[in-house]
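A single protein chain has been omitted; all remaining protein chains appear in their positions.
This part shows chain A:
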Amino acid sequence: MTANRLTESLLALSQQEELVDLPKDYLLSESEDEGDGDGERKHQKLLEAISSLDGKNRRKLAERSEASLKVSEFNVSSEGSGEKLVLADLLEPVKTSSSLATVKKQLNRVKSKKTVELPLNKEEIERARTPLEQEIFNLLRKNKQPVTDPLLTPVEKASLQAMSLEEAKVRRAELQRARALQSYYEAKARREKKIKSKKYHKVVKKGKAKKALKEFEQLRKVNPAAALEELEKIEKARMMERMSLKHQNSGKWAKSKAIMAKYDLEARQAMQEQLAKNKELTQKLKVASESEEEEGGAEVEELLVPDAVNEVQMNVDGPNPWMLRSCTSDTKEAATEEEDPEQLPEPVAHEVSESEGEERPVAEEDILLREFEERRSLRQRSELNQDAEPADSQETKDSSSQEVLSELRALSQKLKEDHQSRKQKASSEATVPQVQREEPAPEEEEPLLLQRPERVQMLEELEKEECFQNKELSRPVLEGHWSEKTPNNHPDAPKEKKKKEQMIDLQNLLTTQSLSVKSLAVPTIEMLEDEVERNQRQMIKEAFAGDDVIRDFLKEKREAVEASKPKDVDLTLPGWGEWGGVGLKPSAKKRRRFLIKAPEGPPRKDKNLPNVIINEKRNIHAAAHQVRVLPYPFTHHRQFERTIQTPIGSTWNTQRAFQKLTTPKVITKPGHIIKPIKAEDVGYRSSSRSDLSVIQRNPKRVTTRHKKQLKKNSVD
């Protein structure tokens, strides 16, 4: 293998050397052309060609051969540039933005530069480093094989040099003899071919066949591999014969024989012979031979395939038929992309990283959950301890339903107590002035608990578990807090964040930005001290915390959205074209094929409104009153809509405007007879004065000709 490669590289090296030689030829041509008139130009060209050889600006400049003042898109030639002209290029502005242009140029240059495979230097070859290389060089040296110059081995060179005049003469004579013999043989063959006797040919053929069979037998004993090849040839011959319709009783001879067969015994025999032969030929062969044939075909295919493919095959461990097929099928790709095996691992690695990314949040969440659980238990303990302090401990209420229940009970008890105390107070405070100013109530129950970012991340889940723990939390603030602290530690941020935003938004709607009470007349009976009232408000808030209104609403909305989505149509017939029965499902491929996906409708109106469900159903009763046909000059419905947007009813207009808007096009005077129109009315001659009864409303619409006519009438 390595030796092979080495020789290859050597070959490449030699080619490079040839390339290097090229400029010299150019120089020669230059000297030849010097005498011409346009030598200058050619010289320039040559210089360019030479300079382009080093690869910096290989692209030849576009050349316009004809002089023209106009530069239009129609006579732009795409010759010189070596690139195809794209219509998009023509449409683009001539100058792209300057800042990007330079970068683009650089990029293009980098792209155009092909990594030239530099031949290995001589020294490098000489310097054999690895033991294997050393061994190879030793071997080469021992056998006097060429190391650098691959054209002739030293032996050949020696033999070439050693040939003398006698030897040359001998050799020439040999050659002459061989030529003579060949000509004799050819002449003989030509003569034999001209023999018309069929019998002779038959005999010759039979003889040949016998000989071939004999040889084949011999070969089989001596060289089975070669025999196999021979067999193949025989088989091929058979196939050819079979294809040729020679023994189908359809030839001229066969037809004549068929006529003769009735009377001639010989002819009958010949016919039977032929039939037998036909049968023999058309016999169906064994399957095994077919597979052999196929294999042969595959081999042929493989032979056609370039070497690179074979290399790839060799790389693949084991003769995996699937791999083989794949390799042969996309030979081109494999041939062009030699770095394929190197590229392959990359996506795999990517996948791995992705899966890691997916796993990571889960792990994080687990940790968070645990943390939260711990905290919850802690809080429970503390609550048990501090049960005596009502107001503050209430706020950090827990989520589990049992606790809610117990707390509700406690709340109701407290409420009762409060009520009693209030009554007592009310009696004492009967003289308090009626309109009382309240002191500004505390803005929110508590400043935010110091929260860690993870807690916010968890909120969504918590809510799912009916934990409306800190309703008074002002979410936006919290969010800002979180985003400040952890700018980008959320791996799959966009999706989750979106979801969360919606939730948070909804929370916002219902909790935040409520104004505090400043000045209100407070009902007399329920005149309370600030503290007591605050307590009560808090209690009520907590009492309603259990009502998961938001979750119910979100669920309802989700259902409504689902219901309004267009449904896909599944046309798969289970058991059609494959096995059916209980427990068998049609294959995924089939399902995919027969699933007609419904087109996605327009986005919902309430897409960005978390607290709203807007019915998307069409009001068909109202649609019956809408305009369904566009009147004549309008081509788009919006044009027509614009003309009917102004109401013409008297409810929306002043009396005069209404009258003007609703005047009929033609006003007729009562009592006048309107005669039907005649040809004369339209033509040159005027009729009687009957058409005076019709007065055009709009003077503009009266054409000049009509006016003239009217005048004439009046004159008459």
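Assume contacts are C-beta pairs under 8 Å (C-beta built on N, C-alpha and C of every residue); 3 or more make two chains touch, one makes a residue touch a chain; residues count from 1.
FYI, contacts and distances are computed from a predicted model.
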Completion exercise
Should one name the undisplayed chain from "COMM domain-containing protein 6", "WD repeat-containing protein 46", "Sorting nexin-2" or "Proteasome subunit alpha type" using UniProt, the answer is "WD repeat-containing protein 46"
Completion exercise
Touch assignment to the omitted chain, from A:Thr102, A:Gln283 or A:Thr654, lands on A:Thr654
Problem - Of A:Glu48, A:Glu217 or A:Asp552, the one touching the omitted chain in the full complex - result: A:Asp552
Exercise for the section: Identify the residue among A:Gln44, A:Ser587 or A:Asn615 that touches the chain left out of the display. Expected result: A:Asn615
Problem - Footprint left on chain A by the chain that the document does not show - result: 87-88, 91, 357, 360, 364, 434-435, 438, 452-453, 485-486, 488-491, 493-494, 506, 509-510, 513-526, 533, 537, 540-541, 544, 547, 549-550, 552-553, 556, 605-606, 609, 611-615, 617-619, 621-630, 633-647, 651-657, 660-661
